[in-house]
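For this view, one protein chain was removed and the others were kept in their places.
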Amino acid sequence: MALLEVNDLKTHFFTREGVVQAVDGISFSVEKGKTLGIVGESGCGKSVTALSIMGLIPKPPAKIVGGEVLFDGRDLTTLSEGAMQEVRGNQVAMIFQDPMTSLNPTLKIGTQITETIRAHKDVSKGEARKRAIELLDEVGIPKAAERIDDYPHRFSGGMRQRVMIAIALSCSPRLLIADEPTTALDVTIQAQILDLLDALRQEHDMAMILITHDMGVVAEVCDDIAIMYAGQIVEQADAFELFDHPEHPYTEALLGALPQLEGDEREIRESRLTAIPGRPPDLVNPPEACRFAARCPYSGSNDSCTTVEPQLREIRPGHLVRTAHPTSERSGERETVNA
Amino acid sequence: MAVDRREAALPVAAPTTTTTEPAAGAAIRQSNLWQDAWRRYMRNKAAVASAVIFVIICLYCLLIPGFWKIPGIWTSLKDYDPNAVDFSQSYAGFSLDHPFSTDKFGRDLFARVAQGGQISIAIGFAATFAILVIGVLYGSLSGFVGGRLDNGMMRFLDALYGLPYLPFAIITTQILSPSGAVSVWTMVVALTIASWFTTARVVRGQVITLKENDYVRAAKAVGARWYRILARHLLPNTLGILVIAVFLELPGVVLGEAFLSFIGLGINPPTASWGSIAQDGREAYRLHPEVLFIPCLAIATLVLCANFIADGLRDALDPRTRETG
Partner (left out) sequence: MSAETASTDGALLSVTDLEKHFPIRKGVLWEKTVGAVKAVDGVSFDVVEGETLGLVGESGSGKSTTGYCILQLTKPTSGSIRFIGKELTTLGREDLRKMRREMQIIFQDPYASLDPRMTVGSIVAEPLEVHGIGTRRSRTETVRRLLEIVGFDPNFTNRYPHEFSGGQRQRIGVARALALNPKLIVCDEPVSALDVSIQAQILNLLKDLQRDFGLTYLFISHDLAVVRTMSDRIAVMNQGKLVEVGTADQVYQEPKDEYTKALFAAVPVPDPHRQRERKAERARIRLESPSGSGNGSVA
C-alpha cells in the first residue's frame, strides 16, 4: 500500500471575485522511499496541493471541498486541528521556498530545532539539544556544536535551507514535502541541497514530494513525475518514461521551451524555443472541456477538445495522460495554428 | 557618429518575423487603481460613516451662519445669528429656537459653533496644506539628493523634534503677534512651524523607497533630468501617502488650535473658534455645562472622523493588497 494516497482532491478559494478552483480533482500516490516530483508553472495549483495535504491552507478563504488524503490509511482531511498537529512535523514534514522568511529571526536555530523535537517526543532538553547537534552535522553545517546557538541572520541562504531541512528531519518523518526548496538559491548551492535531500531520503528511508517549476531539477532527483496545469494533473509517469516519451502537448511544449545547455553552438544560437501562445485559463471559470485546448497546437475546431473534458487514462503501463491528442496517437496529424 | 537621428527615431527595417510570435493578448483585468481603492474604502463601514459625518460637519459650518441672511428659508433660522446678543436669552437651555442653547451673552450656540467651526476647520486645512507643502519640499529634497545633504537635513529635523509642540507654538504666536491679538494667520503659521516634521520625514522615507525602483533607473537610463524624475515619477507615487497625511495632520492642528484658544493664548473672543467658545464656557460650566461641552464635542467628533478616514484611506491605498502577480 502506498504511504500517501491522494484521491480526487479539490481545494477551492472562496473570494470576492468568485470561487477559484485552485486544485480541481487530482489523484496520485507516493510509495515509501520514493520521490514524486510535481511540476508546473505559476498558478497551476502545485503549492496549494502541498498545503492541502499538510492542512495548512488558509481556512477562510480556502477549503478542501472534495476528495481524500490518505496517509497510512488515515484520511488527513477529516482530522481535527489537534490531531493534524500530531501528524505535522512528526510524520509529515514540509520545507518551504524562501529560507529568509521561513526561520524565526528572533530565535536561535538550536531553539527552533529542539522546540520541534520536544513538541512531538518526550525527551529532556539535554537530549533534544544533542539530537539537534547531530542533525546539524548531518545536513552539513560545519562546527555544528558552536553554531547551534547562532541566530538565523548569521547564516547564508543555503545554510538556512539546510537548517530548515534539519528541523524537518528532527522527528524522522515518513514523508517530506519540499515546496520549491531551491528556487531562491544559486545554482551551485541548489545542486548541493538537492544532493543532500536525496542522500538523506535514502538514509532515512523517507518518501519525498518535490514541488518545482524546473524540469531539470525533477530529472535529477525524482523517481516519478506529475505535470500539473490549471489545477489538474495532465500527465504522470516515471521520470525516464516521461522524458523519453512525453505524451501531453503541454509537456512537449514545456520541454521544447527549455533552453538547451548542451549541443552544437550554431544550432542552439539559431534555434527558436517552443513558445506556448496565450496564458493559463482563469480558474474562477475554467473551461468546461480541455483546459489546455486554447493554447494547444493540436486541438482542432471539430474534435472533442472544446466540448468534452479529457479524463486521465493509462496510455502505457504506469503512464497516465489527460488529453485527446497524445504524442503516440498523433502520427501524421497536422498542427493547426491557434492564435 | 554625429548623425542627427532626430527624425529617424524608429528603426527603419520592416520587421518580417514578429508576426509569427504569439501576440501578447488582451489585458488580464481592466480596472483603475483609483476605482479599486474607492471600492476598498467603501467596504470599511467606519471609514464611510466618518467621511459622511465629516462632510456633514463641514456643510453645517459653512451654511448655518449665513442662513439668517437669507429670507424665507425657515423662519426660525433667521434667529440663528451668531452675533445677536440678547441678555434675556442668556443660558436659555435647549429648545427649538436654540438647539444648542445659548451662551452668556444670549448668542445662539447652534450658529456660533458653526461659525467657530469655520475658523477652526479653516485653520486646520490651511495649516495642513502648509505642512504638506513644506514637508514635501523638505522631504523630497532630502530623500532625492541623499548623501550628506540628507544626513544634515535629517539631523536638523531630529533637533527640532526635541522641541515641545505646544510651547513652541505658543512662543511662535507671541513672536508673531507681540501686541497680544492673535490673528488666524498667526495661528496657521505657528501650528505649521510646530508640526511639519512628521510629514517631511514620511515623504523622505517614501521618496527613498521609490528611488530604488527600476522604473526610476529606467528614466535615468533614458536620460531624464532630475526634475523630470522627481515630478513625473516620484511625486505622483507619493500621492497616496500625502492624502493619508492630510487626515493625520488635521486632527493635530485642530486640537492644537483649540487648546491654545482655550487657555487664552490663541483666538480670543469675540472671534469664534471652537477653542474660544469653550473658553467662554469655562466660566459657568457647573451650572450650564452645555456651553463648554458642545464645542468640545464638535472638536472630538471631527478629530475622530479624521482618524477613521485616515485609517480607511491607508487600507484602501495599501500597495500590499493590490495585485502582486
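A and B label the chains in the order they appear, each numbered from 1.
Everything below uses one rule, namely that contacts are C-beta pairs under 8 Å (C-beta built on N, C-alpha and C of every residue); 3 or more make two chains touch, one makes a residue touch a chain.
Owing to the predicted nature of the structure, the values given are computational and were not obtained by experimental measurement.
Asks: Identify the residue among A:A83, A:M100 or A:A257 that touches the chain left out of the display.
Replies: Counting the whole complex, the residue in contact with the absent chain is A:A257.
Asks: Looking at the full complex, which residue from A:G25, A:G157, A:P286 or A:G300 touches the chain that isn't shown here?
Replies: A:G157
Asks: Which residue among B:M42, B:V55, B:L163 or B:A218 touches the omitted chain?
Replies: Considering all chains, including the one not shown, the answer is B:A218.
Asks: Kindly state which of the options A:T78, A:Q202 or A:T274 is in contact with the chain not pictured.
Replies: Answer from the full complex: A:T274 touches the omitted chain.
Asks: Write the list of chain A residues that the hidden chain touches.
Replies: 41-42, 140, 142, 156-159, 186-192, 194-195, 213-217, 219-221, 239-240, 243, 253-262, 264-265, 268-269, 271-277, 279
Asks: Which parts of chain B are in contact with the chain that was left out?
Replies: Residues 1, 5-11, 13, 15-18, 21-33, 213-215, 217-225, 228, 232-233, 236-237, 239, 322-325 of chain B touch the chain absent from view.
Here is the rule we go by: only the chains that are shown with their structure count from here on.
Asks: Provide the C-alpha centroid distance between chain A and chain B, rounded to the nearest whole angstrom.
Replies: Each chain reduced to its C-alpha mean, chain A and chain B end up 51 Å apart.
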